[in-house]
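Worksheet: one structure, shown below.
Chains shown are a subset, placed as in the full complex.
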């Protein structure tokens, strides 16, 4: 299956990637998608994550075609 | 109910009037409007700020603002809500955000608008990137609490 992984704001600068596609044969959680995309870099505890634009937990299981996003605490308003 | 995320500068007070005119005859049903407007200051955490870039995650941001507007309409006896949020390049004194809630009663209008701005500040995917007067650039680390100071 294929999933798209996106990074935003300071996290994009830290990992050096804006967006990457992962092609995997096994079921994958959000936390595992982070590890694959970031070369086993530990997932920082304050990072927020979304699948298909809804907030999720690291244990959420991904499906083919999902868009996963990782980003730092939000600072709008 | 309306949500706008825009790169264009906006005048919140004019936008409220435009929106109220569109509501037309509903105007006779509300007795209370509460609004919050957030503007960009030229200082932050003790430093002089020259400019700011506001990044967002489209359309998750728009979806999230729609969702909290719907929640507010369900939770309180609200007649309508309006949220406008600026993104992209922003200058000091520019308006960043407008939140407005129309209701029959003032308590409802206050609670709903407060709810909208708190949810927006804590969960809507926006990120501020500041350029200081000394040339340094930095990401704003986190929003402050909404407690009175």
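Just so it is clear, A and B label the chains in written order, and each chain counts residues from 1 on its own.
Definition applied: contacts are C-beta pairs under 8 Å (C-beta built on N, C-alpha and C of every residue); 3 or more make two chains touch, one makes a residue touch a chain.
Model, not experiment: these values are computed from the prediction.
Chemist: For a test of your reading: one copy of every chain kind is shown, so what is the whole-complex stoichiometry in these labels?
Modeler: The total chain composition of this structure file is A x2, B x2.
In the analysis below, only the chains that are shown with their structure count from here on.
Chemist: Hey, how far is the Cα centre of subunit A from the one of subunit B, in Å?
Modeler: 27
Chemist: Once bound in the complex, which stretches of subunit A touch subunit B?
Modeler: That would be residues 6, 8-10, 48, 50, 53-55, 69, 71-77 of subunit A.
Chemist: List the residues on subunit B that touch subunit A in their complex, please.
Modeler: For this pair, the touching residues of subunit B are 38, 54-57, 59-61, 63, 85, 96-97, 117, 120-129, 139-143.
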